[in-house]
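What you see is the complex with one protein chain gone and the rest in place.
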């Protein structure tokens, strides 16, 4: 364990360098063309067997893929910003996943998963925002790594290098480094699971830097993730002049507002927490025209997969009947989905063990059931466990002192010293798992 | 004309006597057993050819018939209160219409229509309420003639006697005295029209005393009546404990409240006035139980029959989808209906002519288009006009000085001096029509 | 312990006799005049120091007291049905609590609480409903002991007799038998707490028979009770004719329906479960009148007292603004309330210990956090704990074989063999507590 720890310490600046590069060129879900092409390039250079594009992404299982125009612009931008040209043709158009495998011998396959996408947020240009001050703030206006996936991608490359450069430490089994696109909006994991990437995996570990948690606080298994479904809804009516012929229109806004009030009125479930939100509702019409087209962005959540199903089905019924009540048509498009799954204490215990021996870890909790957001890594957990394997998802506090910014905010940042710590946890856990299974 | 005027003047007290008797024993729609039996008895005594019960009411076209228990109680009460036993068996159970015909010779048939039902209102027992002071207030608790139909029935009998006792004045044609039940809630007229009572009628006249209008003010043709539909709605869900299993219930109140807000939101119609009201909504459940049954009383109205249809159909769609949205069942029961129709200026002109020669008439208007309530006499107007005949509906102000009480209020009363005036208008108009058509 | 067990076994039929008597003469909250008067009579006969009426109930803290007429009728009925005339004058008008105290020596005061009220439910007259078959079904039509409080009252008297007849077993301390009215709707406990009944109590135990749980299953401490508030709401508008002057009315139903949809839309709370229900909504108006008065029965619940407060305050804001939006007035009346509190493991452990030695107990669980309904005994728990004391609330499965009827249903019944078991648990726990504290 100690040698790996020392090695990682030695490449700390390199890891931080990766992170700053990714931070400067953020790309949102399914448009991570530059990011993924660099990851491919690095993994190949470290000697991994690398697959990407349609080889690791099932086309039909992708959710919430942006429009063709957005994909095309992302591709052009990636070319301009230093994307690796030899790979980007294969990953453009929404196939930005990468999997690097290295085999050490017979034995179990261990998957390590890193998500790589950014968010549509305008980065802060305040002088007390470190990326701005140090000049690695986003150059892609309106796009920002404000959830730390730049760090995750950098950790992944740090892990890749550490393993490759210390290959002799790993005597058996294989490692599979899974770089997943489009985690934001829980859109990407399912397509990699459906493609079969997890089918031969015996253990899988994911993790997240928490900028809003005490630096070094480690939770080895997080079980509070809510099942969720993301729906785009369209109500389609008929325009007419609001003064001259109100009765000749079909009012899509009345349908939508009826839906919103009733969606929020879906009865609470007695088996646990449920959520519903309409985060966006747009009817951008003229004041004097009966509003004939209304779009909504909805999400449902449940403390169990079943509760989320209950909310989702009730919501579908509300949407349908709200539309028909006002003689409107409707469309529902499913643009994101995640389920519930539970970390295994056994493998969480290995994380805990590593944590105890890692400098910088300030507190350790084995399992937390605290309800939280959603994480489509749970699709991977579920697949591995259904095949008889084990999985866990750890979180690692990354605040800098008292500065604990909220995720998804303009001023989001984490303390980069957390990056090598995360690399140590991944690599040492891998070593233990493979040793145990020799 | 003068002789008829004088004759009526002579039987004024008798007419008022009828009115006070009917006022004391009010009966609501379809339960006018005592009232109708007395009318039958009187008409027969005056020599009319009288039909009643199932002979003048089409069973299936009746709307808003009360429960069997209410009908049975009304029948028992009628027996106790002096109903004519020889007739009540034939009119009980909701067949309380009466038609008396007298033929003078060849020529047109003139229908005169009088409505006879009371309302579910508790009569005032204030000393300044004349019926109470003079001891002819309602003895049927919670039932009251607060719309003047006691007067209308009395006018009808006054008209019957006047015609019979002056039969020689009428040389040609026939008169058909139509005593209609259940005008309140527009429930009765359709069943008499469907039965064919109006099929041989060439002219039909109806009228109303207006206690809230200046005494003696006469409007000869009223065209402001709105088409209307009365609906009883039931939403049927499933109960469950609101604390323990809110998700297991089906909430009929959420369905009903969604319906109410959307019913009021039905777009205005560009062809004229429309109305909708939910006058009653009841879910009488326990506080801690998901409300599983909700009933509503709804009415729609339109300035034209088409507008009312538009509102009604939209309302049905709202009710259906509000129910289904919350996985509830629903039932709609149609308990009243009226349409729009227009008075003929020709026959209104005859009323006007009579008015000019009638003492006590203080002002005359030929036609009024002022929007008003609904009147199921319009079904009779429509039928007669469709057969090529003529019709009108007049109103006659009956306030006592400045006291102009609202209809359907506990303190409602009119100045009884208006009764002989109304009898004069009906009988003299009849005389003119029959003379013109000799 | 053994001697008490045997004693109870010997008075089993007497306990069941009490239960059947109470079952036959059920009385709802604040009208338990007959019930309480018999309890007073029995306690005095066993030698207890007995207080009742205004001495144990704080008038102003009572919630949901019925109308004067209902109270008066209950009083008359109690006199006819065998109420003890010497006491009923002092407990009529909604003061139906009883407290019997017996002092054995110095030492702690132990409160044992029994609730005694029935529900407004029409009892089943099916032949397979035992109370009907055995002829002790309710003679008070529409009132029924369908939650087992008849059993609780009988247990209380069984406990009273067992203690009194085995007084020598109790060497120190005191027992306080608290018979509480109006537990249904969580209306009564607060008034006894405010009166100070619990102020000198060091330990308090309450319990409930669960007819829907396996016979003999014992949960020693139940912590899933939700904090709750019961609100009666009135919206007051202005009537007007729906056809003629819709704009002149003030529509209380639009206010109420807006409130209902928004009440159900109150956002979920991230700290735990919340509930809201509108179990009753009544506007009993004419179809053609703008609905001008609407009443609602509402309840809020929360997994913590704070969550319930959050829901309640949001609800108040919704009610206020829904009314004002439609230019209506509103009134809110608070008719029931309970809070959250937690059983002490120490005293739950004593129940557990007794359970282990009680024949008929089939399973034991120390503490359950399963969310459940509400219980105003929590006010007593809270008061005792705030004074440094200890408290618990146990439940005892009372199903007869596979017949596990829901509480608050027409066919509710429990297996009466559970009654002596409950008496054993109360009395033996008391003995242990007082022995421990000698």
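Note that the chains take the letters A, B and C in the order they are written out, and that residue 1 is the start of every chain.
Simple rule for what comes next: a contact is a pair of C-beta atoms (placed from the backbone, for glycine too) under 8 Å apart; a residue touches a chain by one contact, two chains touch by 3 or more.
It should be emphasised that the depicted structure is a prediction, and the values quoted were computed from it without experimental measurement.
*Asks:* Among C:11, C:178 or C:290, single out the residue that touches the unshown chain.
*Replies:* C:290
*Asks:* Check each of A:81, A:372, A:410 or A:435 against the chain that is not shown and name the one that touches it.
*Replies:* The single option touching the absent chain is A:372.
*Asks:* Tell me, which residues in chain C touch the chain that this view leaves out?
*Replies:* These residues of chain C touch the chain that is not shown: 244-249, 251, 254, 258, 261-262, 265, 267-271, 290, 310, 317-318, 320-322, 324-327.
*Asks:* Spell out, residue by residue, where the missing chain touches chain B.
*Replies:* Its contact residues with the unshown chain are 261-262, 264-265, 267-268, 270, 273-275, 371.
*Asks:* Just the residue numbers, please: which parts of chain A touch the chain that's not shown?
*Replies:* Considering the whole complex, chain A reaches the absent chain at 185, 226, 228, 230, 241-244, 246, 253-254, 256-258, 260-261, 264, 275, 277-291, 294, 297-299, 301, 371-374, 408.
Heads up, the rule we're going with is that only the chains that are shown with their structure count from here on.
*Asks:* Which chain would you call central, comparing Cα centres to the global Cα centre?
*Replies:* C
*Asks:* Between chain A and chain C, what distance separates the C-alpha centroids? Give it in angstrom.
*Replies:* 50
*Asks:* Just the number, please: Cα centre separation of chain B and chain C in whole Å.
*Replies:* Centre-to-centre distance between chain B and chain C: 52 Å.
*Asks:* Quick one: which residues in chain A touch 2 or more of the other chains?
*Replies:* Where chain A meets two or more other chains at a single residue, that happens at 261-262, 265, 267-268, 270.
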